[in-house]
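Up next, chain A:
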Amino acid sequence: MTDLTRARGLALLRQMVLIRRFEEKAAELYTEGKIRGFLHLYIGEEAVAVGAMQALTADDNIVATYREHGQALVRGVSAGAVMAEMYGKANGCSRGRGGSMHLFDVSRRFWGGHAIVGGSLPVAVGLALADHMRSRRAVTACFFGDGAVAEGAFHESLNLAALWRLPVLFVCENNLYAMGTALERHQARTHIVGKAEAAGVAGDSVDGMDVLAVEAATRRAAEAVREGAGPRLVEARTYRFRAHSMYDPDLYRTKEEIERWKARDPIALFTAALREQGLLTDEDIAALEASVGAEIAAAVAEAEAGPWEPVENLLRDVHTPMDR
Partner candidate 1 sequence: MTKMTYREAARSALREALRSDPRVFLMGEDVGRYGGAFAVSRGLLEEFGPERVRDTPLSENTFVGAGIGAALGGMRPIVEVMTVNFSLLALDQIVNNAATLRHMSGGQLSVPLVVRMATGGGRQLAAQHSHSLEGWYAHVPGITVVTPGTADDARRLLLAALREPDPVFVFEHAYLYPMEGEVDETAGPGEIGRAAVRREGRDLSIITYGGSLPKVLQATDVLATEGIEAEVVDLRTLRPLDTATVLASVARTHRALIVDEGWRTCSFAAEVSARIMERGFYDLDGPVQRVCSAEVPMPYARHMEEAALPQAATIAAAAREMLPRRG
Partner candidate 2 sequence: MPILGADMTAGTLIAWRKQAGDQVRRGEIIAEVETDKGLIDIEVFATGVLERIVVRPGQTVPTGTVLAMIREEAPVVVAPVTAGVAPTVAVPEAPAAAPTPAPERMRVSPLARKLAAELGVDLATLRGTGAGGAITREDVEQAAAAKPAAPARPRVDVARMRRIIGAAMTRSKREVPHYYLAQTIDMGRALDWLRAENLKLPVTERLLYGVLLIKAVALALGEVPELNAVWQGDQVVQSEAVHVGVAISLRGGGLVAPALHDVQRRALGDLMRALRDLAQRARTGGLRSSELSDPTITVTSLGEQGVETVFGIVYPPQVAIVGFGKIVERPWSVQGAVVSRPLVTATLSADHRVSDGHRGGLFLAAVDHRLQEPERL
């Protein structure tokens, strides 16, 4: 944490707090029926998105999962556009076609939330292939969970990316559970970096509750990828504090385990570290919370006020309009 400035510390903290408060609000709105469908909350894992995203530039590609509110917000998709999408409104970032699981913002090279576990990895490899063939110096960062390592697409994608030395940064958010199945209950070998190495992809494992550690590890990996070293994998060991989705009684893990991990809340850890270094005051926190609160209130207002897509447009966006 040597070169951590107050401004950068506050910025990182604000991003994590924004995700946390945004999702708390989303959970509340879900119970009110404003948001429907599946709602997968990222609470507890904020340091991964925030840390990793620091290492990426506007030219890089992001491919995310269905638990992607955090990545979308950090990437700069506005809270209002994300909230409106979850409302199913026409001013949502996917015009109400995607919902919580499918946030897209192509202008920010945010290539979507993907809800087939493992299904986004080949797409990320292809984006990197295009960059490679077009000589674009960019990284494609592909976020996925520990559940995805059980999919053939994970192994195929790592192999193809390594075989063709493609600029892919695989970011495994290992929150220990594939929905309700613990990693050791579905993998004979739980060492994810080892799996990457087996495919010829160098990997690094990092504490996913430490935003600065995630940032540092990601930066090292991203730079190597950017320099043409081929794909890299970063495993961020993290934990989701909430259930898999809203409708989940959390039967597969103990309260004690959850409490143990909550003691390592990434926001609390980072707040304490900033305070310790004298970079953060109570006033800062109050101001930050107020600013985040205002942003979220505005986002909710934007979603509430947003128009519904006319049903006449039902078949829009299936095919690209074309002059034949």
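Regarding selection, all candidates are chains of the complex that A comes from, given by their letters.
Note that in this section a residue touches a chain if its C-beta (ideal position, glycine included) is under 8 Å from a C-beta of that chain, and two chains touch if they have at least 3 such contacts; residues count from 1.
Quick caveat: nothing in here was measured; it's all calculated off a predicted structure.
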item: Touching partner of chain A in this complex, picked from 1 or 2; value: 1
item: Touch list for chain A against partner candidate 1, complex; value: 61, 92-98, 102, 104-107, 111-112, 114, 116, 119-131, 133-134, 140, 152-153, 156-157, 159-160, 163-164, 316-320, 322, 324
